[in-house]
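Next up is a structure, given as structure tokens.
Only one protein chain is missing from this complex, and each of the others stays in its spot.
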Amino acid sequence: MANARKADYLKETVQHIDIAKHNVVPLVDAMGRMAFQARNLSRAAKIYDQMLADKDCAVILCLAGSLFSAGLKRIVYDLLQNNMIDVIVSTGANIVDQDFFEALGFKHYIGTTAVDDRQLRAARVDRIYDTFIDEDELGVCDKTISDIASTLPSRPHSSREFLAEMGKYLVKRAKAKDSVILAAHEKGVPIFVPAFSDCSAGFGILHHQWHNPDSHLSIDSAKDFVELTKIKLACKDTGLLMIGGGVPKNFAQDIVVAAEMIDREPVMHKYAVQVTVADERDGALSGSTLKEACSWGKVDVTYEQMVFSEATLALPLIAGYAYHKGSWKARPARRLSSVLDEEVLAGARR
Amino acid sequence: MANARKADYLKETVQHIDIAKHNVVPLVDAMGRMAFQARNLSRAAKIYDQMLADKDCAVILCLAGSLFSAGLKRIVYDLLQNNMIDVIVSTGANIVDQDFFEALGFKHYIGTTAVDDRQLRAARVDRIYDTFIDEDELGVCDKTISDIASTLPSRPHSSREFLAEMGKYLVKRAKAKDSVILAAHEKGVPIFVPAFSDCSAGFGILHHQWHNPDSHLSIDSAKDFVELTKIKLACKDTGLLMIGGGVPKNFAQDIVVAAEMIDREPVMHKYAVQVTVADERDGALSGSTLKEACSWGKVDVTYEQMVFSEATLALPLIAGYAYHKGSWKARPARRLSSVLDEEVLAGARR
Amino acid sequence: MANARKADYLKETVQHIDIAKHNVVPLVDAMGRMAFQARNLSRAAKIYDQMLADKDCAVILCLAGSLFSAGLKRIVYDLLQNNMIDVIVSTGANIVDQDFFEALGFKHYIGTTAVDDRQLRAARVDRIYDTFIDEDELGVCDKTISDIASTLPSRPHSSREFLAEMGKYLVKRAKAKDSVILAAHEKGVPIFVPAFSDCSAGFGILHHQWHNPDSHLSIDSAKDFVELTKIKLACKDTGLLMIGGGVPKNFAQDIVVAAEMIDREPVMHKYAVQVTVADERDGALSGSTLKEACSWGKVDVTYEQMVFSEATLALPLIAGYAYHKGSWKARPARRLSSVLDEEVLAGARR
Partner (left out) sequence: MANARKADYLKETVQHIDIAKHNVVPLVDAMGRMAFQARNLSRAAKIYDQMLADKDCAVILCLAGSLFSAGLKRIVYDLLQNNMIDVIVSTGANIVDQDFFEALGFKHYIGTTAVDDRQLRAARVDRIYDTFIDEDELGVCDKTISDIASTLPSRPHSSREFLAEMGKYLVKRAKAKDSVILAAHEKGVPIFVPAFSDCSAGFGILHHQWHNPDSHLSIDSAKDFVELTKIKLACKDTGLLMIGGGVPKNFAQDIVVAAEMIDREPVMHKYAVQVTVADERDGALSGSTLKEACSWGKVDVTYEQMVFSEATLALPLIAGYAYHKGSWKARPARRLSSVLDEEVLAGARR
């Protein structure tokens, strides 16, 4: 009965949008001659294209919010395949609960907000606004993380290291081809999830630690910060493409100050774009202006743009614009993971 | 010197987006398989297309916010030219300060929010977020309204009647071809501005009344309500395409209740779509859900959709979708002004 | 059965908050040493108190949103009784559907957002977010307006004139003592509702005009603008206390420009405070900053403050602060209605 009811909710799947199919360049250019958020979005798209044309600039993509469940995963996959991003900093939901989950063969379903959540609870269906998820499939995702953890050495790992192992795991086992974790693994793009326990990975590693109390791996978020700072130091210039705020925005901005703390003159992020529905009125970082970030010495104000929009509307236009402009075609894969893998090798030798 | 400084601010003009040039149908269809506001927007676009395919449905366009100064005027002009809307209910800013203003040959300018408003004040430049306006040109607009008022009989006019006179005025004098007022005049589409004094028209008619204290025309907002209710009664079904909230949203919804008060079984608006950044948390009408409007008997809930987005991003996609789907091609001009003009003639005979 | 069901929804009434009972001065002072909206609110409260201490300043209260149904009516009543406001500019919902409605003996009811609006529809219960209203009682309100209209001469009235008649009507017939319309009538405080047809008054006057097609009164919104401008000209300085945005905010700001158009050097509003949940991102007036209004020459920037808060939280603190500070005690009733009544008399003689 409960299964029957679950099937009633899980019928039509969310489909990821394919930016290659929609040449939005004329539309976004036209928006640049309008006003308000259309103009802001257009300028943001042009700044992103500028990052890609700048030979010295590494692009850091920051992701917060439930973006992949909403059909935005394939955009990030395409950005990876086309060397349009060099680093990802994300919340765990996107990368583990949603990308890894789909790589295991599961799907997100078109739902509705007009529903009694107690009935969903009874049917073991989880809701994200208008999207439904099979709670038992999420449990499989959690358990797979636990299994991977149990194959790894009992030492502190950065989230990036653990995600690299998840990438390796998927090489042979991925049931969906468009996995961001897998593509990042193959393209040498490091993924950081600074609050790695705050998602399905947290459940999996909790399971691992609980059942292996005396010897287990741990997730060292400080190591993430060290590693991302090393990447900043290894790049001449950097640009931020931020979808949502939260920990990824703050974390990626902070590496400028971290680099300054370590050993050299600070080099602010040269470019910065943020898409968000938040605003500055509550003083929280998620909606704070990029101008405010300049007071902290994190972001230069010359090429910065806030776009006040929900991401499913804005990201297809911004990413699609840069894709069809094609500045990325002359851009090599930076494979920044290699910077850190060498460190790891060195560390292993110690 | 002041003039020189004004010229510094007023350099590049806002350009209206042309939906005919951007076939967004595949994009909006793809958004319909995503989630959040992309899916909401896609459903809204499809509901609007459905209105146009419904032979019994008259479409009422509601406009609030500074939409025309932001480059959205030509969309409304194109909707008029292609029989895609049958009635307009708007704030005065869009129709008078912005459409009539541009019809007189003036322009809106690309500005910035990063400016000292006291300096703009000194330069006689007015600001709307990131858009600049020549204050003296606005003064010409005000004065032209006053001149038109002085040619009209000293009796109460609905805003629709006054706007029809503005349309006639533009037939010979319009310096820009893409005027909404002029096109509406030519297509027999009535325009209502229920708070007509709350814009440049207010300044013009104040000037007229002030200098003609003993005999002057007046603007009867109750007559607007009577006239719009007559239109509701003359149509089998109606659909609302609402950009922003405010008075136009409330006014257009209320005519269902008004029709019920007058003489017949209420016929709720069969379709309703709203694009807004407001939400319901403050209990104000602008962000109230269309489901809430159902409790008032104003809007049916079968085909209703809220889209939480700023209008410059959403309207090009919604209107562009309906334009390129082409359901409007089989749709006649309803020329609903004629219903009211006959009334006026009848009134004149009394 | 339907009546029985209505009774199920309409049980507990909304109670208006009484600022006299809550001395919030220490709380609001403490908020002034904090940050974000607490500090903004504290500064707004102090600016309002400053307006009241300024012997040359007339205070214009602007109201938009469903404030009176939410328990804020008595605050405005108390401000009137204590000479703390000199003019009111409002949406019709507050003044007619809510204040006049309650003066007729009806009430607003504590409801919930977790309800099926189709069931409310069937029960003839109207919903405003979490508040319920008896739809049939609203019909009585509409009809009463129609009755009042039928007693008045067949000429254009400003909304202020009509509201003055509603005040007279209530002198003998009010069933609730705390009516804003009645108190304003008694204190000589003019009330303007520039979009007067956009509320229960619209229904009433539509009824009046429909059934008296050959001879009826009309509502001249231009006359409202003329009258409010005369008040501006009659006052040395003015301050705006704005709750919400919409037409009242724009209308009250515009009178500075109107005064300039008529006959003299412009005198910007010296003080301005706005409480709103809107922000500036969509370029609409409701959330536009008061600094932006300075570019238009409407508001001076020295004593202006935006407070980003829902009104039921902010107004009890701002009004309560000013009430308990007591600067109003030395303040005379300005009775600004008399300025206009003399005009009316003069007009009648013409």
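Order of writing sets the labels: A, B and C. Residues in every chain begin at 1.
Basically, contacts are C-beta pairs under 8 Å (C-beta built on N, C-alpha and C of every residue); 3 or more make two chains touch, one makes a residue touch a chain.
Note that this is a predicted model, so its numbers are computed, not measured.
Trainee: Decide which residue listed in B:Phe36, B:Phe68, B:Tyr129 or B:Tyr271 touches the omitted chain of the complex.
Mentor: B:Phe36
Trainee: Kindly state which of the options A:Cys57, A:Ala70 or A:Ala103 is in contact with the chain not pictured.
Mentor: Final answer for the missing-chain contact: A:Ala70.
Trainee: Considering the whole complex, not just the chains shown, which residues of subunit B touch the missing one?
Mentor: These residues of subunit B touch the chain that is not shown: 35-37, 279, 281-283, 308.
Trainee: Counting contacts across the full complex, list the positions on subunit A that touch the omitted chain.
Mentor: For subunit A, the residues touching the absent chain are 64-66, 69-70, 93, 113, 117-118, 120-121, 125-131, 135, 139, 142, 156, 194-198, 202-203, 205-210, 213-214, 218-226, 229, 244, 246-247, 250-251, 254, 257-258, 261-262, 277-286, 288, 291-292, 294-297, 301, 310-311, 347, 350.
Trainee: Under the stated touch rule, tell me which residues of subunit C contact the chain that is not displayed.
Mentor: Subunit C touches the chain not shown through residues 14-18, 21-22, 24, 26-27, 30-31, 33-41, 69-72, 108, 110, 128-131, 308-314, 316.
Methods note: only the chains that are shown with their structure count from here on.
Trainee: With centres defined as the mean of C-alpha atoms, identify the chain lying farthest from subunit C.
Mentor: A
Trainee: Suppose each chain is reduced to the average of its Cα coordinates; what separation in Å results between subunit B and subunit C?
Mentor: A distance of 25 Å separates the two centres.
Trainee: Measuring centre to centre with CA averages, how many angstrom lie between subunit A and subunit B?
Mentor: The computed centroid separation for subunit A versus subunit B comes out at 40 Å.
Trainee: Based only on mean CA positions, could you tell me how far subunit A sits from subunit C in angstrom?
Mentor: So the centroids are 48 Å from each other.
Trainee: In subunit A, which residues are in touch with two or more of the other chains?
Mentor: Subunit A, residues with two or more chain partners: 35-37, 308.
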